[in-house]
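A single protein chain has been omitted; all remaining protein chains appear in their positions.
Chains: A, B and C, in written order; residue numbering restarts at 1 for each.
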Amino acid sequence: MENITPQLYALLVFMIVGSVVAIETRNLLSAVISVAAVGFALSVAFLFLGAPDIAITQLVVEVLVLIILIRGTILLDNTAVESHRDTLAVVTSLIFFGLLLGFGAMIFGGRGFPEFGEPVMRVSKVYVHTGLPATYCANIVTAVILDFRAYDTMGEASVLFTSILGAMALLRRDGKRKEEEVVAA
Amino acid sequence: MNLYLIIIGYKTGGVAPIIEPDMPVATLERFVDPLPQAMVLTSIVIGLGVLSLMVAMCIRLYEKHGTFDMSVISKLRG
Amino acid sequence: MIGMTLIVKTITDFVVGFIIVFGVYIVLYGHLTPGGGFAGGVIIACAFILAMLAHGKDVAFSKLPEKAAHIIDSGGALAFLLIGWFGVTVGAFFMNAFGRGEVFRLLSSGMILPLNIAIAFKVSSSLFLVFSALAIFRRRSFRAMIEDELA
Partner (left out) sequence: MNPLPLYVAIPLGAAFLIPLLGLWWKKSGETLAPLFTLILGIMAVLQVGRPAAVYHMGGWPPPWGIALVSDGLSTLLLIAINLVGFLCVLFSIKYMQRYTGLTKYYSLFMLMVAGMNGVVVSGDLFNLYVFLEVASIASYALVAFGVGAEELEAGFKYLILGSVASVMLLFGIGTVYAVTGSLNMADVAREIATQFGGQMNPGLLLAGAFFLMGFGLKAALVPFHAWLPDAHPSAPAPISAMLSGVVIKSLGIYAICRVFFNVYGIAAGGAGSVIFANAMIAFALLSIVIGGILAIGQWDYKRLLAYSSIGQIGYVMLGIGVGARVLATGGQISIAGLAILGGLFHMFNHVAFKSLLFLSSGAIQHATGTRDMKQLGGLREKMPITAFTTNMAALSIAGVPPFSGFWSKLVILVATVKAGYTAIAIVAIVFAFVTLAYYIKVQREILYGTVSKLVEKAREVPALMYVPLILLAIACVGFGLLYPVIGVHILEPARDALMNGAEYIQLVLG
């Protein structure tokens, strides 16, 4: 069991720097790009942590997000936003950083949590051991999401369906009909 | 918007408790926990969905106001 | 000229096929190797989006008409639900009602493969749709803004 902690810390520092840049920059495009950089670093981190499924998904989603965000921002408002600091945003981000630090300290300090690298795996032990004989599926993650917990995946598909439908609904040409059409209808 | 994305990213990295990077190795004892991975996969999808809805709303708002600056847009008061 | 330069167009034509094939591979082997319906679907959607970026929306829509994309979108989701419902015939919602097949072969593990395919169809068509809606909306609204300014 090789030690992967140094690489993880390096990626973590990179992600924190990237996100700070994303919050602090006043140019929308560079914010989008630094967010994407954080996403790619995250994908590499997943690969280190033994989650190739997640790494692939994160990677392709990140590409798509990058395309959509650049497409959405580049021609709209490429000028730097020169406005005053939004105090609310700063306070919220500080609170979240505090929470994250506390969270990280608890996880790594082990107060009440299982040790890092030693998960409880009470339920998932069964998935790992009976996954192959029960579902004939070599990829246990796929076995979990599409067989043991297929109902969740249906929910996930409906989430995507909902949000896409919602986006299409919001992008329709006119929201309300003209008064005369209503009378006619 | 960016802040939200970053939070999503952190959470997905932070939650998964992991043992060992070898997935296809036959020794089952060294497998990582698959359930958090399934959760993270779902949450990535949800993040993508929320993002596309948010971009749609942003574009519509931009069309109405000509800016992304929330202090200009804010007309509703609690 | 609609779309980007000739170099971009040629390379896009060359690459799009490979991307789609790769996406299909990711989908079909989701139960054996990393990946699955969702990741594969996004890859396929990216191929269509690439074609759209390079050639403009008309060429992309001639490959996959908007109405067809709507049908695949709803149909994929409906197929997922129906496969789940098929399980009721043998006992429970989402019970694996198909033959299990042989381990490590393409046609194995029952309903997982069809579910992956259904998700892939759904994801790719819906992402293509939302991207085209975003792109088209932007163009239209800008034209409206310019017209407003002229008027």
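We adopt the following convention: contacts are C-beta pairs under 8 Å (C-beta built on N, C-alpha and C of every residue); 3 or more make two chains touch, one makes a residue touch a chain.
A quick note: this is a predicted structure, and the numbers were derived from the prediction, not measured.
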Which displayed chains the hidden chain touches across the whole complex: A, B, C
Hidden partner chain, residues of chain B it touches: 4, 7-8, 11, 14-15, 17, 35-36, 39, 42-43, 46, 49-50, 53-54, 57-58, 60-61, 64-65, 73-76, 78
Where the missing chain touches chain A, by residue: 102-103, 106-107, 111-114, 119-124, 126-127, 147-152, 154-156, 158-159, 161-163, 165-170, 172-177, 182, 185
Interface residues of chain C (partner: the chain not displayed): 67, 70-71, 73-75, 77-78, 81, 84-85, 87, 91-96
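The definition used in the following text is that only the chains that are shown with their structure count from here on.
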Graph class of chain-chain contacts, one of line, ring, star, complete, other: complete
Interchain centroid distance [CA atoms averaged], chain B/chain C, Å: 20
Gap in Å, rounded to a whole number, between the CA centres of chain B and chain A: 3
Touching two or more other chains - residue numbers and ranges from chain C: 34, 38, 130, 133-134, 137-138
For chain A, residues that touch 2 or more chains besides their own: 52-53, 57, 61, 64, 68, 72, 76, 138-139, 141, 143, 145, 153, 160, 164, 167-168, 171
Interface residues, chain B side, partner chain A - complex: 2-3, 5-7, 9-10, 12-14, 16-24, 28, 30-35, 37-38, 40-42, 44-53, 55-60, 62, 67-71
Residue ranges of chain C touching chain A (in the complex, touch as defined): 26, 30-36, 38-39, 42-43, 45-46, 49, 53, 73-74, 77, 80-81, 84, 93-94, 96, 100-104, 108-112, 115-116, 119, 122-123, 126-127, 129-131, 133-135, 137-138, 142
Chain C-touching residues of chain A, taken from the complex the two chains share: 52-53, 55-57, 60-61, 63-64, 67-68, 71-72, 75-76, 132, 135-139, 141-143, 145-147, 150-151, 153-154, 157-158, 160-161, 164, 167-168, 171
